[in-house]
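Of the protein chains in this complex, one is absent; all others appear in place.
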Amino acid sequence: MSAQIDRTGIKIGMWLFLYSEIILFGGLFVLYAAYLHRYPEFFAEGGKELNRIIGTVNTVVLLISSFTVAASITAIQRNNKKQTVGLLLFSIFCGVIFLVNKYFEWGAKIHHDIYPNSETLVSGEPGLNIFFGLYYVITGLHGLHVIIGMILLSVSLVFVLQDKVNAERFSMLDNSGLYWHLVDLIWIFVFPLFYLVL
Amino acid sequence: MTATQSFYHTPAPPHLTGMKAWLLTHDHKRLGLMYLGAIFFWFVLAMFLGLLLRTELMSQGKTIMDAATYNATFTLHGVIMIFLFVIPGIPAIFGNFFLPIQLGTDDVFFPRLNLFSWYLFMFGGLFAIISLFVGDGFPDTGWTFYVPFSVQNSANVGLTVTAAFILGMSSMLTGLNFVTTFHRMRDKSMGLMQIPLFAWSLYATAWVQILATPVISITFVLIVLERFFHIGLFDPDKGGDPLLYQHLFWMYSHPAVYVMIIPGMGVISEIIPIFSRKSIFGYKAIVWSSMAIAIAGSLVWAHHMFTSGMSDVSVFVFSLLTYLVAIPSAVKVFSWVSTMYKGSIEMTPPLLLALIFIFLFSIGGLTGLVLGAAGTNIHVHDTQFVVAHFHFVMFGGTGFAFFAALHFWWPKMFGIMYRFKPAYIGASLTGIGFMFHYVPMLILGLEGMPRRYYDYLPQYETGNFLAGFGGYLLIIGMVTMFVNLLLSFKQRMPAPVDPWGGTTLEWTVPSPPPVHNFLHKPQIADFPYDFTGVTEQLLQRGGEGPLP
Partner (left out) sequence: MDNTEKPHVLSFTQLGMVLGILLVLTAVTVGVSYVHLGFLNIPIALTIASTKVTFVLLFFMHLKYEGRIINISFLSTVGVLVILIGFTFWDVAYR
């Protein structure tokens, strides 16, 4: 009934959506937990085959981008449009780096005949097949979320440029930021679970 | 255009005209009616399919369809009923229409998202229809889509689960909208213990929709991925575990049962006190039990898997937890019955339907205990007993709550009254037909007739014939009810603001409500079910009851 924007309400809505995303990945983590329990030694073996350096680099890239997104919200609240635009551009760039790394990582694995239903996996140890199956599903779904997050950030960027997002009305940017942090959150768990299991 | 005009005459946003005023509307009332149209279509279709199934089973051997068609038909019946009728039914139609009004506000928090959910719903339905006609036909897996069959068979499983995925999203977004509305749009002077019970039940449901639906989404994504890429996550040959699919599936699909029943319970909690002219017994206990059912209902999923070969510890734990759900459910039933005790009961069609609900739901709940106990479960697992049990809950429960809600809120939604006599006849016939239809199935199940079977041994013929006969009775009853409701459009007996003597806010606004719902700032009662004022008014009117 009021013309005023209920920022808290919008934020509650966004958080509710994030919960559903958390549970979406949660379903996959149920599988991960159950299979880790069944095949601990193969999960360790599979983990060693993943490139720990690329994984670490990607973690750092996402953490930094998370920081710049948070900073861009601070900047818009302080009414500093230039800073906001710069920080957002940098964050989207980080997303690109992440995806490029991922591309090379997947490419290398596929080159070594490790992908779903590949000869090596099908005829090899079942535990390894499950490990890499989960690896592809979870990182794939996560990659999809990175792409969606980048789209959301880009839309926010356009809105900032058009002054539709400003110091008074920044829910769009705020919510895109929350989404981006969620992508980061999930990666923070994915990273040790796949790259650092021993 | 004045403020008192009903929402039918006032498009929202105001510049829309004609069809666009409906298809692009942000008005929660119009969206509720649009859901009503779509859901009603699906319900009638699935009901017809169900009747075909029971007709096929009325005599041994082939009666009207071959075995493959039979398998596809029961899958279709299940998928439509679950995803397109029972889950969205009450929240999407009556929730959309009445939640904002009961909370004393003019719309849901995200009106455009609400419209988007409706489109997702229609889109999901469209996908289901497409999957019927393209490729190798509709899946014959049953609505559970169990692996490995759903991954290996050649039918159109991928498209159908995509449809279910989209419908799940629609349901989740509706839930998100309701929770936000509940917290942020509620009238500022309405405290938590002043909220009508239907709104509370929608709130509890919405949480389950938000937190459980994503599990089924990811499960369906995995089915599609398995079909395309053969990852083998559920394939024992490749190290997978098919039981984990069942775990994931029931993690959603059991809580979904509560998405289906809790709003129905909310409807009954509204109807019983009004026609008993007495405050609801144990308001707080009902609120508490709604939340408790939502929580406890999320802890019991594996009781669908007692014979699947999962660990004995698991069977024990989940059987024990299942009994927990019985407590809050019983709290509700006892509260309703206690509300009626010493009330001045006035019989109306909604009350009759609510009473049938209580009766059938109690049977559904008690047969649920037979299934929840691991020992007896092994005897009746996957038999017709299970089919009868969940129809008692889903149809006898939610279905009848849906009919009750229709008859209860019809005057408010359309501003017209229907005739009572045909409604009584229709409701009674439906109730009697229901018992004829499902009690034989309980007995058949105890005698060992499996579910989803196309054919059976000669000793089951009598029971199956009786069930089929009951099915026809059931359909005749429902058709009577629906035709009577539809005829009210022709008779156009105008409904007053408050035909029943209700106390919640929807009975203070015109029938049908204006576009912003309230003409004046709503007065929030200290307690939503205080009937002192109503009884006085009725006494002044000479104790005359509802109109026709």
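Order as written gives the chain letters A and B; numbering starts at 1 within each chain.
Here, a contact is a pair of C-beta atoms (placed from the backbone, for glycine too) under 8 Å apart; a residue touches a chain by one contact, two chains touch by 3 or more.
Keep in mind it's a predicted model, so treat the numbers as computed, not measured.
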- prompt: Which residue among B:T55, B:T69 or B:S314 touches the omitted chain?
  reply: B:S314
Message: Can you tell me which of B:H15, B:K188, B:K490 or B:H520 touches the chain that was removed from the display?
response: B:K188
Task: Can you list, in ascending order, the chain B residues touching the missing chain?
output: 183-184, 188, 211, 215, 243-244, 247, 251, 298-299, 301-302, 310-314, 317-318
Message: If the hidden chain were put back, which residues of chain A would touch it?
response: 2, 4-8, 11-12, 15-16, 19, 22-23, 26-27, 29-30, 33-34, 36-38, 52, 56, 59-60, 63-64, 66-67, 69-71, 74, 77-78, 177-178, 181, 184-185, 188-189, 191-193, 195-198
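We take it that only the chains that are shown with their structure count from here on.
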Geometric centre distance via CA averages, chain B-chain A, whole Å: 36
Query: Which of the residues in chain A end up touching chain B in this complex?
result: 1, 6, 8-9, 12-13, 16-17, 19-21, 23-28, 30-31, 34-35, 38-39, 116-117, 121-122, 125-130, 133-134, 136-137, 141
Touch list for chain B against partner chain A, complex: 105-106, 109-110, 113, 172, 175-177, 179-180, 183-185, 210-215, 217-219, 221-222, 225, 229-233, 237-241, 244, 247-248, 251, 516
